[in-house]
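Structure incoming, see below.
Take a look at subunit A:
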Amino acid sequence: MISLNHYLILSAVLFSVGALGVLLRRNALIILMSVELMLNAANLAIVAFARYPFFREVGLAAEDLAVAGNGMVFVFLVMTVAAAEVGVGLAIIINLYRQRQTINIEIANLLQG
Partner candidate 1 sequence: MTSIQIPELSFSLIAPELILCTAAIVILLVDLYVKNVERINITLLALIGIVLAFFSAGTLYGASELAFSWLIIRDDMSVVIDQIFLIGAALIVLMSHHYSERYHFPYGEYIVLLLFSTLGMLIISASADLITLFLGVELVSITLFVLTGFEKKSLLSGEASLKYLLLGAFSSAFMVYGIAFIFGMCRTTNLISIGSLLSEDFIGSPLLILGFALLLVGLGFKIALAPFHMWAPDVYQGAPTPITAWIAAGSKLAGFIALVRVFSLPDISFHPLARTWVEGIWWLSLLTMIIGNAGALVQKDIKRMLAYSSIAHGGYLSMAFVSHNDVGLQALLFYLAAYLFMTIGAFAVVIAAGRHGEERRRISDFAGLAKRRPFLAAMMSLFLLSLAGMPPTAGFIGKVWLFGSAIQAQYYGLAIVGILTTLFSFYYYLRVIVYMYMRDEEKEFEAEPLSVSLTLALSLSALGVLILGVFPNTLMKVITNSVIVL
Partner candidate 2 sequence: MNLGELALYSIVKIAILFPLVMLSVAYLTWLERKLLGRFQQRLGPHRVGPFGLLQPIADGVKLFFKEDIIPTNADRILFILAPVLSMACALMAIAVIPFGPSFQLFGYDLGRVQIADVNVGLLYIFGITSLSVYGVFLAGWSSGNKYSLLGALRSSAQIFSYELTLGLSVIIPLMAVGSLKMSGIVDSQADGFWNWWILSPKWLVIPGLLGFALYLISAFAETNRIPFDLPEAETELVAGYHLEYSSMKFAMFFMAEYVNMITAASIATTLFLGGWHSPLPLAPFTWFPGWFWFAAKVFVILFFFIWVRATFPRFRYDQLMHFGWKILLPLAMLNVFLAAVGLLLAG
């Protein structure tokens, strides 16, 4: 039987894969994609929490699931924000590419202490 834990662990795995992508890769686009992966992992966790309401009480009423709409709204808004972030991010990446002909963040590294 699939439990909340399964979903949480899956989301943790996806989240950390995304985080590692951010840390390992040097291509700005791939970093951006890894961030998207992280955001979606978080969304998965929210939806899973909404579906499996988490209460101390043993008895659960079906009304609890109705409250969960809340989480759905948040997921919806996170998707909006992520889309906006990608739009801005791609513009910034294109701008950098125009200036430098590279989007490798190790090569484009003039700013140093």
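For anyone wondering why these and not others, all candidates are chains of the complex that A comes from, given by their letters.
Rule of thumb we're sticking to: a contact is a pair of C-beta atoms (placed from the backbone, for glycine too) under 8 Å apart; a residue touches a chain by one contact, two chains touch by 3 or more; residues count from 1.
Everything quoted here is computed from the prediction, not taken from an experiment.
Although all of 1 or 2 belong to the complex, subunit A touches just one of them, candidate 1. By the touch criterion stated above, subunit A contacts candidate 1 in their complex at residues 11, 15, 18-19, 22, 28, 31-32, 35, 38-39, 41-43, 45-46, 48-50, 53-56, 64, 67-68, 70-71, 73-74, 77-78, 81, 84-85, 88-89, 91-93, 95-96, 99-100, 105, 108-113.
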